[in-house]
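A single protein chain has been removed from this complex, and every other one stays in its place.
Take a look at subunit A:
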């Protein structure tokens, strides 16, 4: 990213030769241009801010979409304490997050290190590995996965060669979530690209010096790569956690919106959607949205606290 000087002029080079007044005018003009470019974002913001506060209000109401909301105080939150399906949706979301996020980061780092060996055609490999990330959350790919993991699909066909009767990957409640986790791990591309950029910033002289001292590859990884990459790992971890807590599309498409089989893919956001739009329970859905916000904020804060002990900033 370029430096964020407000004048946009290379400081101290051109500016010195320009008289003060035109400089201010130029600055104002530049500012206007800046705000103009920001305008779409401000307009977009309205569509975020208004529902944001509306949902905060609705969280304390009984709102069935058809009649005006009725203030019920903490009623929705009390109801959440005694909702087995809500507990199930939290369980599904937590398992999904805590299994798939670490695994996908490990895979992403592994592939990034492989690609960092100075191989030929790196841009091509990078694009190929990145592609699933662009597509992974999309409807078409989830449908394709549904087919690949179908009862008569490619995966079970492959297992059949070894005499294994594959399960119903998407229909068996014991396997459906695993299938979605595999799909998530496959979309390791965006953390991988960031890892790759991070790896290229580590000066090679550290490795050369370590090699001269007789450090093994593993030792080099532990003592050079990991510490110097830790800010990047931290960034990827936060990003992946936040997006994983909010998973919706995969569960919705794979189960046809039901969260099935047998509520095994009922992600928190999917249950929230069902409550709001299928069960006419929008006040409850709004309360759920705010609880999710608190959960995500808590995990992010926890991560920042823990970061003190393992993230190494080299400055």
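Following the convention adopted for this analysis, a contact is a pair of C-beta atoms (placed from the backbone, for glycine too) under 8 Å apart; a residue touches a chain by one contact, two chains touch by 3 or more; residues count from 1.
In the analysis below, contacts and distances are computed from a predicted model.
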Listed names "Thiol-disulfide oxidoreductase", "Chemotaxis protein CheW", "Cytochrome C biogenesis protein ResB" or "Sugar ABC transporter substrate-binding protein", matching UniProt entry of the absent chain = "Sugar ABC transporter substrate-binding protein"
Inquiry  = Considering the complete complex, identify which of A:102, A:168 or A:231 is in touch with the unshown chain.
reply    = A:168
Remark   = From A:193, A:241 or A:282, the answer for touching the chain not displayed is A:282
Message = Using the document's contact rule, name the residues of subunit A that touch the chain not shown here.
response = 40-41, 44, 64-67, 146, 150-151, 167-168, 170-174, 255-263, 273-274, 277-280, 282
